[in-house]
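Note that one protein chain is taken out, while the other chains of the complex remain in position.
Order of writing sets the chain letters: A and B. Residues in each chain are counted from 1.
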Amino acid sequence: MSITTGADPVIPAGSASPLTKRRPFGDRSFQVLCLAAGLLVLIILALIAISMTQQSTTWFTTAGWSGVFSTNWDPAHNAYGALPFIYGTLVTAAIAIVIAFPMSLGIALLLTEVVPGRYARPIVYVIDLLAVVPSVVWGLWGFLVLAPWLQKIYQSIASGLTGFPVLSTFFGGTSVSGTSFFTTGLILAIMITPIVTSLSREVIATVPTIDREGAYALGATRWEMIRGAVWPHSQAGVVGAVLLGLGRAMGETIAAALVIGSSATITTHLFNPGYSMPSVIANEFGEATVGEFRSALIGMGVLLFVLTIIINLSARAIVDRSARRTRGA
Amino acid sequence: MQLRGRKHVATVGGAVAVALLAACSSSSSSSSSSTGATSAPAATAAAASGTLNGAGSTFQLTFQQAAISAYKSVASGVTVNYDGVGSGSGRADLYAGTVNYAGSDSTIPATEESKLNGRKVLYFPVLIGPIDVAYNLPGISNLKLSPKVISDIFQAKVTTWNASEIKSINPGVNLPSTPITLAVRSDSSGTTQNFTLFLQDAVGSAWALGSSSTVKWPSTAHAASGNGGVATTIKSTAGAIGYVDYATAQASGLTGASVQNKAGQFVAPSTTAASAAAAGVTVKPDLTFHAVWASTDPSAYPITYQSWDIVYATQPNATDASLLKAYLGFLIGQQGQALLAPLHYAPLPSNIDSMATAQLSQITS
Partner (left out) sequence: MMAIASEQQTVDLREPGGWRRTKNQIATVGMWVAFVVMLIPLGFVLFTVIAKGASAISWQFLTGNIPINVLPVTFGGVGPAVYGTLVITGFASLMAIPLGVLGGIYINEYGGNQVLARVINFFADVMTGVPSIIMGLFIFTIWVLHFGYSGFAGSLALACLMLPIVIRSTYEMLRLVPDSLREASYALGATKARVTLTVVLPAAIGGIVSGALLAVARAAGETAPLVFTILVTQTLNKNLFSGANTALSTLIFQNATQPYTGAQARAWGSALTLIAIAFILMIVARLITARFARYDR
């Protein structure tokens, strides 16, 4: 028996699987506790899925698959097609990620590679400040300040691009009030930047100094060192951080509801008003009549859920295939 | 999965612990009178204590807030909570039993009747109010609109202010050639529902968008959140027109158009005109009615709507019944109705008010 801990040295300490009687009670119970906490995620999700599906069966059965995926959302005439909202959710989240990823990565690299230690702290506080602005304030600011300002910019871009083959299909439209897919994507990008930056920064900061110094020793510039030593090590972690941000962007409710324009149309024009799943739920739930309308809104929550799973699955497949298993050193 | 048994125990244990912790310190039912309930049936309102929860219409919200505040001096032991979540959600809360009363701008639709499970509900109208068709045309303060013209404007069939349709009913008014900018609600609302109901009733099939708390407006419309959002849009855009409730229009300094009523007269929105509209409606015995496009009174404002507090006729216990009777009685009684005018609502016409007061006795337990 070991003097210090009383554990039997025959049993390898730290082995996860055998919950045998010989492991100390405290150790075993801690493991069970952690397992229970982890399982809470699955339980909550299962409960959410079950309760929401129960409440949305009216919509699925009444509208059928063609009704659910139709492009016509007209509650006054009992039409509840969800396709415009699925489209809007994907488009705004994509815009948010495209804008936020380089920004967040840039700031994270700034904090870890460029700025010396003591000056990094004020910058970190500033990014924290970005994180604590409530989503409703972002939405209100977006609607009152950003949208009207962007409306003029959209108009000038659109008129400047008339005739251009590809660009005008995306940037040729305009919005009467400035609320649009693009405005929403912009606000979402601002909102997810702190999370993605914070996690990326922590991930990048734990790249072993040896790798960094080795690159410098070979004469690399800072940028080359980042590409050669930092990026391969932190790639998987950064993509994980971006996934977290994507999740938040797709699920953001209030801010998107205020600046998306509330127009259930599918269009390639990013400067046109649109609609997304969480926005329509937020906007229309309060007065939705109990019955197919309410059921349709909850059903869209279910669809969003499924969408999140699909996107996460594909992103994870990409990450697992490209990341080297670098756990620790 | 050999871990299944243990997994089950560990996680259920965790969940139960959390639930027990909360249940121990919470009262067990939603609409409880937690402190020592009054047992004497003859207890006056002043001695009563307990909690009442209400939710629903945002149209009623300001009135409910004022009434709750004033009720404190009448019955200091009673706490009333009202949340303006929307008529649909308020009714849903009533069906689920999480609130004592629901504020609703419309009667329970046929599709929702099954949720009542056969229980009887009582409608208590509490206020009347006009919906302004507010506009922003600098220098023009007496715009007249007929239901047909309004219907064409809001379906984007008429797109400039100097269109012949508008000109013909506004002779002598110098209408500019500014394009019309529509301001509509992005969130669902009882105001939208009643405004579109008015259009449907007044012009029939010429209004194609239907009537609902959410409507598919033309794609050129500006959507904004809440009555306040629409008011802000109208105020900041020259040539804008939109529908807002009267209280909002007054608070924002917006002018509402004079709308042609059933008698052919053009009436400006005001609380007096709203009362005139409500005085002439046919009220069913269960106190349901709709005030839009109903009255033939020449001084009636045709886009006038109403809001009810809906309760179950049979309450789960005597305390709830007496608390509700007292509070609802306060709302429709003289003290409550007196709060309405400064808030730019119209009080109930006296015939409806007496019917409602008589209905109070139908709340039993």
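We take it that contacts are C-beta pairs under 8 Å (C-beta built on N, C-alpha and C of every residue); 3 or more make two chains touch, one makes a residue touch a chain.
Keep in mind the model is a prediction, meaning the values are calculated, not measured.
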item: Option touching the unshown chain, where A:37, A:153, A:167 or A:318 are the choices; value: A:37
item: Absent chain, residues of chain B that touch it; value: 3, 18, 22-23, 25-32, 34, 51, 53, 55, 61-62, 65-66, 68-69, 79, 81-85, 96-99, 225-229, 231, 244, 247-248, 251-252, 343
item: Those residues of chain A which, in the complete complex, touch the missing chain; value: 2, 4-5, 7, 9, 13-16, 23-24, 26-27, 30-31, 33-42, 44-45, 47-48, 51-52, 55, 102-107, 109-110, 112, 114, 117, 121, 123-138, 140-141, 144-146, 190, 193-195, 198-199, 202-203, 205-206, 208, 219-224, 226, 237, 240-241, 243-244, 246-248, 250-254, 277-278, 281-282, 285, 298, 301, 304-305, 308-309, 311-313, 316, 327-329
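In this section, only the chains that are shown with their structure count from here on.
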item: Intercentroid distance (Cα basis), chain B paired with chain A, Å; value: 37
item: Residue numbers on chain A that touch chain B, as the complex places them; value: 32-33, 35-37, 39-40, 43, 73-77, 143-144, 176-177, 179, 257-258, 261-265, 273, 282-294
item: Complex contacts: residues of chain B adjacent to chain A; value: 6-7, 10-11, 13-15, 58, 85-89, 91-92, 95, 109, 111-112, 115, 181, 186-190, 193, 196, 209-216, 219-225, 229, 232-233
